[in-house]
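This is the structure I want to talk about, given as structure tokens.
Just one protein chain is left out here, and the rest sit where they should.
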Amino acid sequence: MLSDEEIKNWPEAGTATTAPVIRADHLDLTFQTNDGPVHALKDVSLDIAKGSFVSFIGPSGCGKTTFLRCIAALEHPTGGSLTVNGMTPDEARRARAYGYVFQAAGLYPWRTIGRNIALPLEIMGYSRAEQAERVARVLELVELSGFEKKFPWQLSGGMQQRASIARALAFDADILLMDEPFGALDEIVRDRLNEELLKLWDKTEKTIGFVTHSIPEAVYLSTHIVVMSPRPGRITDVIESPLPKERPLDIRDTPEFIEIAHRVREGLRAGYEE
Amino acid sequence: MTLVIFAVLLWAVGFGVNVVLANGPARDTGAVRLAVPLIFGLTILGMWELIVRGMQVSTVILPPPSLIAASFAENLGTLWGDFVQTILKGALSGYIFGCGAAFVTALLVDRSDYLRRGLLPLGNFMAALPIVGTAPILVMWFGFGWQSKAAVVVLMVYFPMLVNTVAGLSETTSMQRDLMRTYAATWGQTLWTLRLPAALPFVFNGLKICSTLALIGAIVAEFFGSPTLGLGFRISTSIGQLDLGMVWSAILVSALSGTVFYGLVALAERRTTFWHASHRGGR
Partner (left out) sequence: MAEASDPKAGATAGTGWPRWLRLPPVLGMVLALLAIWYVAVVPMNVKEVLTAAERAGVEVSPPSAVDRRDMGNWALVLRNPHALGDSWSSDRPKLPAPHQVLVELYDSTIDEELNGRRGIVRSGTLSNRSLVYHALVTLNATFLGFLIGALLGVGLAVGIVHSRVMDMSVMPWAIVSQTIPIVALAPMIIVVLYSIGVQGLIPKAVISAYLSFFPVVVGMVKGLRSPDAMQMDLMRTYSAPTASVLTKLRLPSSIPYLFASLKIAIAASLVGAIVGELPVQKGGLGARMLAGSYYGQTAQIWAALLVAAALAALLVYAIAALERRTLRRMGMMP
């Protein structure tokens, strides 16, 4: 068992009052490749509390995506333990505990937007009426009402990504895992979607894990910013944001915001120089 | 000789009209797109008629189109019988059975990595072989009736269809597969909602290739023995009797059937894979 000292130093993302939704304990993941083993994750320990918005930031190869995929049971850690809602990630996956948003929208071109969003609902066996009701609700949530009958390739990239978020929200999982969802979009669209994502998080009170490359994006969105560094992939810093929950876009010009962004940048640089 | 000069004139006129149409202001309209090849085809037919008549080419070598048309109209009944025997009984039944069997095999093979890695190179190899060559053997086994033709067709379409379907079923991206994993979808659900739709363009590609192969198989197999009807039989016996009008009529029937057959498959493809990049917008 852990000593008190260790528990005190346990990196925490989220308020300590509630039990963590996701708990990683000395997580290790080594890939065996043709060029020898690659330490994708080394000794990663982290708690994510319910309702928090946690960003993972770091350079390529720092393991941020890999960590998210471990939570989603798309990768299997080679050491340490990981629980999601108190279950193993694979059990959580089977219990449909999370929605996952990928880098690309990945909508099926042969389905309309509405049917794409209904896809997880069909698989999970919701009734037709329930499907229609939920699709309408999440479409409204991502402001895509009226596009239900369109095909994905008839929509812009930003709208497609909104639809893919709606797809992840449709079955009302408590956790939303997002892997650089706005990485391929231009800055203006990205800002808008960031703003909408915050509103959505506020309305739905989900726990969100968010992988990003962008410092302003991480600072703007998160309650907690997890800074990671590569070779081996590990956590170097967890920054708790003092920003209020209500965040207009121009909060990015305030000294507090710049201060946090500076801390993140320092953390990233420290990870490089090691 | 005057007829030959007429032929040259006809060519000049037809080609001139096409030049004007193809470079004119209306060149991208559907009507012109349809008219130009039609005018070209009609010009060729007209020249064929005029030159054959003008140079008094023996009908045993090349009959004029008018004679072919007359022969076609005269023998509609016979040709219909040949059509039913070769296309509907031989080609179509073999096509349905062969493509169906290949599709089912592809689904089975797809579940086992070993089978896929073993059968795919073999299927690619077989698809390139002159399988028509098995016709004499199959005629020997299944007799002169349409069954032996269907058997040849089955063998001919099986491997191209198998290869295309297997390739199509592995046409999903890792992201799409991961998505299905996050939903904890079963194998059947993944197959039905993701892999089959994603495979459709490949499946239809296979179906289109096989539609032509099926006719080739059914007709060539008849060269190795058939009852006294069928397009291949008609072609080979009419040549023996130097009835070239009939030969051309039978060829016309097979050409038309081939085009209609292919057209129907292509139409079904457009209906079901409208979402694929190759069909969106444009042509």
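In order of appearance the chains are A and B, and numbering begins at 1 in each one.
The working rule: contacts are C-beta pairs under 8 Å (C-beta built on N, C-alpha and C of every residue); 3 or more make two chains touch, one makes a residue touch a chain.
Treat the numbers as computed from the prediction; the structure is a model and nothing was measured.
Undergrad: Just one of B:19, B:55 or B:104 touches the chain that is missing; which is it?
TA: Only one listed residue reaches the unshown chain, and that is B:19.
Undergrad: Considering the whole complex, which of A:24, A:40 or A:57 touches the chain not shown?
TA: The one listed residue touching the chain not shown is A:40.
Undergrad: I need the residue numbers on chain B that touch the omitted chain, in ascending order.
TA: 15, 18-19, 21-23, 27, 32-33, 36-37, 39-41, 60-62, 113-115, 117-119, 121-122, 125, 128-130, 132-134, 136-137, 139-141, 174, 211-212, 215-216, 219-220, 223-225, 231-232, 235-236, 239, 244, 247-248, 250-251, 254-255, 258-259, 261-263
In the analysis below, only the chains that are shown with their structure count from here on.
Undergrad: Using the average of all C-alpha atoms in each chain as its centre, how far is it in Å between chain A and chain B?
TA: 51
Undergrad: Sort out for me which residues of chain A touch chain B in the complex.
TA: For chain A paired with chain B, touching residues are 69, 72-74, 93-94, 96, 98-100, 102-104, 106, 108-111, 119-120, 122-124, 151, 153.
Undergrad: For chain B, which residues count as touching chain A in their complex?
TA: For chain B paired with chain A, touching residues are 173, 175-176, 178-185, 189, 193-194, 197-198, 200, 273, 275-277, 280.
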